Every structure is written in C-alpha cells, then in structure tokens.
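Heads up, one of the protein chains got dropped from this complex, but the rest are sitting where they should.
This part shows subunit A:
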Amino acid sequence: MAINWFKYSAPTNFYSLAGKLIPWFAVASLLFFVAGMYFGFVVAPTDAVQGEAYRIMFIHVPASILSMFIYLIMAGYAALGLIFKTRLSSMMASALAPTGALFAFISLWTGALWGKPMWGAWWVWDARLTSELILLFLYLGFIALHASIDDPRRADRAAALLAIVGSVNVPIIYFSVKWWNTLHQGSTIKFSGTSMHVAMQQALLLMLLACWCYAIVVALARVRSIILEREGATQWVGELSEVQR
C-alpha cells in the first residue's frame, strides 16, 4: 500500500487531522502532568543539598529544554517554508513561536525563583541565563517582524530568514555551561548514566512529556486558527460546519 506522505502538507487536509489529534494529545498532556506532579511532589525524596526548593526543576528543566527545542523546530519549519514554499510549514513556524516564547519566559521566571534560595540572587549575569534571555528576544523579534508585515507571504519569508539566522544562538545556550564555568550547574542527566535519584528522574521525564504534549496541542490549535484566517476566502472553509454556524 502506497502512503501519500504529502497528503497532510496541504492545509485543507491538515486542518481536519489537527482537529482529530488535539484531544488525544490534550488528554495525554493532562495524564502526564498529573503523574509528574504526583511523582515530583510526593514520591521524589528531598534533595540532600538543595532541600525542597529543588522541586522547581520539575517545571524549570522541561521549559528550558522545550524553549530551545521549539526554536530549532520553528527554524526548521521556517526553512522548509522558505525553500519549498510550502504554506503549511510557514504556518507551523508562526504557530510555534508564541509557545516557544512562553517556555523561554517560564524558564527565566522559574530560574529566578530557584536562583533566589540557591544563589541568593534573583538574577545573575551568567552565560546560560543571558543566552536564554537572548532566546526570548529572538522569539519576540520573530513575532514582531511577522506582525509588522501585512502581506502574509512576505511576512512568512522574512521571519523565516530571521529564524534561521537566530538559530546560531541555540548551540551557544546549550553548551554555555560547559564553555563558561559560571554559577549555573552542569547537566545531571547524561547518556552515560545519571547522578540523580530514580524517582526524580522519572518525575522529570513525565513533566517533560507533559510539556511536550501541551506544546503540540497549543501549536496545533493555533495552526488551525491560522489556516482558517489565511484560507478564509476559500470554498472549503465556507463549507466547514464550525464556520457556518
């Protein structure tokens, strides 16, 4: 059986696929979140050095990972849209940007809350903090550039170019704790085993999955709105039951 891989690259088909996927990922996100909260706050033991405050990491670490990862995915979609001129890729890129910006903001905010009891300061000019702040500015620049160009096609392409240029920052954030020996701790989870308690690690993994599913749900919901907005004049949108009401 030949599968047509490109079927869902058309906004028409993707709109209904996204509609079907959203409830599944929403339920998965909720389940992972509840399980992650239970493991993180009940099962996981108190940290020997950092006490109870370390539990901030259950939201801080997933948010930081996702803020970087979403940027790369966004830049990837943007590049696809720029090179192959596929409309859906550009729409996905602009749908991902606000979620990425939100995660970057959460990462900075929870980092400040964690930094106060651990380092005694809300904000330290440490390499990773600063580069994460730059990441937030890159997201805001992408959104602002897209918003200030009226023609959606031109906006897509200009923002795509910016996203690609900005992606040089992501490896800098990722390696910043290695390159500059500053306050921020190095990574605890490595491919060669981890120095973390098993329950902590599992809670972290569950929260990461929860954030992941949340990002997918929100991006899909947003891309559906963008598709409706951009394709508003077409016949298939007029025939949708939710539009006719």
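Details
In this text, a contact is a pair of C-beta atoms (placed from the backbone, for glycine too) under 8 Å apart; a residue touches a chain by one contact, two chains touch by 3 or more; residues count from 1.
The rule is simple: contacts and distances are computed from a predicted model.
Note on the omitted subunit: UniProt lists it as "Heme exporter protein B", one of the names in "Heme exporter protein B", "Homoserine O-succinyltransferase", "Electron transfer flavoprotein subunit alpha" or "Na(+)-translocating NADH-quinone reductase subunit D". Within the full complex, the residue among A:16, A:46, A:148 or A:225 touching the omitted chain is A:148.
Summary of contacts with the chain left out: across A:59, A:93 or A:162, the touching residue is A:162.
Mapped onto subunit A, the footprint of the missing chain covers residues 130, 134, 137-138, 140-141, 144-145, 148-149, 154, 157-158, 161-162, 165-166, 169, 172.
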